[in-house]
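Certain chains of the assembly are absent from this excerpt, and the rest are unmoved.
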């Protein structure tokens, strides 16, 4: 009756009904949000950016993961390092801008100076008993998977990142993201819990009614349907799509582009899924006219008709790699009811804006789609706030991946918190 | 000393001192606000609008009651129905605008479609085991009392609504609100707990010093005074008022307008009070010149000098019915320290703006009065925040109804929470 009688998190986790959306507190409770930030965002690998965000030694990028402020910096050997952005003296941030280039790392408050390896190099007035070697910046685990940067805030990150990396590298390598550049990036704040943003990403049941731009290049049949509801014409279309998918996979794999479905969404700590899918229309890219947005293709690709390689990761990212460009998305929770969605569009590093591509054409489909999804996420947040909300059933044909996201979430929370 | 030692709600309820304002946490504590929303706003009849808000089949109106989002809709048989505005699939709202007209009710997210009776009519891709009959919209109790719409969120609403309805119908019927129209409506957010808004409404001790417009049509003596403080002139005025009141009641009742005081403010779950009072000056209406604001009179009234029928309800409304127009007020709590006050001015449905009435003249008195009251409510909220605040004594002559509001509140809370 009063808030003090709120159901404990462990009970909510234990009684979660598979095939149904989560109970309301998972989307609204500040306490569960804090637990999410600890367990999920504090102990798993998170996608946070790309190698081309910080291409040169000294390039740095800051980032907030919940209450943690970190920065990534490319050191003098060309390696990416990550640190907590907190001076060991009295806690001031070391790097202030989102993206910048630094020499040494000098705190603005009292000028303590650290190297790019995090070591404390200078601190005045600290007296003769002061041990600088105990006051280096606190490191954060960071890995690059073919140009995709993942961090983990835990002391001991999940080890199966290596499994994902080994399996995914052949899929990603041909797009050669390390030799791409960020042509455009955009942050939007979605008015919903981060899990609603993820759930929305994991189904296309809503695409037909809400994404007029995205459904031009996308084949609806690639995202599930109830066969018993198809009329004769639709059944024919579905069969044609299935043939196209198989033929495309055969062709792409034969020229060295792994394409078939691989899915570990709820059976790994570092859960993921991938598949290369053919596109509709001219079949080249996620653009309004389905043609490549950039004349210069990525990596060693020379045929624009390479479909779209999709890469979904738990808990916070998805990626679309086309022949000409890639779009990468990361979700950074802000509070129980707001999430940052950060989208970056990448093209070959030698492509020239205005000559090889325009920002408008490159970003048109996903910029519009993100805004549409943001509104939908807000709807569900409104619903979750209502005392009348109760978990509803997922479609067995179009919302399987949403269900798997929830499975993964419940499993990981339970693994950390105990039953 | 720390917040953790906050006095429990039940203790606060038990030790409430009659004749005094409530202790500070009743006005400031988010926990008690949550209890209010559960007990008071979750289990009692609330005034939320008027039949003329949704005159035709398909007309719908949305509303937030705390965290609950509901909508009212007139069905094809002309009956008003109310539902939780939460899709049974993944919780998106069904109706998005404040007022709109709908055919069927189609969710924007995945197009689940409901009838005006709340039944789920269509949901694609849900598989053959899905039972649509279990996934209709959740209904909310709704009643029209001579055009005034009340809802109750509880499964089992207080039964004494029928008692109030039977007693009040003869008072209200002559004004025929169902054949009126909403000429104007306005929301303001008062910077105070909903109980302060209600307490402010329940006394006119503050009128003389704060309401220059309202005190033109209102007789001060109608709202209580300390007889021992009157000088000779005032005593004469008070006696004159008393005679006028009795004469008016006799006259109005003789032509079929029930007018005498009826009060059940703290002895019913559905507490209310009513009385028809004469007006000062020309005695016609709550206007700056005390004359009728609308040439066309309400219902079957043909003499503009009908005074003002006041109707106060617990926990959240008050109403003034004059010969020419009615003003109805509902209070919708937003959080512990903010409340929405929604005011609607109604005239005969055939009255023509600019010909029979102007908005400015119609709304002048109460628009100004609401703003003045809002400021006063904010003062009390400021006071309640202070550690120096302690409950102060109500005037036995001018604040009896405030005391009864508090009695009702404490009784209802205690009835639900136990001692």
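Lettered A and B in written order, each chain numbered from 1.
We take it that a contact is a pair of C-beta atoms (placed from the backbone, for glycine too) under 8 Å apart; a residue touches a chain by one contact, two chains touch by 3 or more.
Source: prediction; values computed, not measured.
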Copy count of the single sequence across the entire complex, 2 present: 3
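Operating definition for what follows: only the chains that are shown with their structure count from here on.
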For chain A placed onto chain B, the superposition rotation in degrees, Cα atoms, nearest 5: 120
Separation of chain A from chain B, taking each centre as the mean of its C-alpha atoms, in whole Å: 48
Parts of chain B lying in touch with chain A, wherever the complex brings them together: 9, 31, 34-35, 38-39, 42, 67-69, 84-93, 108-111, 124-128, 130, 135, 138, 153, 416-417
Parts of chain A lying in touch with chain B, wherever the complex brings them together: 1-4, 21, 199, 205-206, 209-210, 224-226, 228-229, 376, 379-380, 382-390, 392-393, 395-398
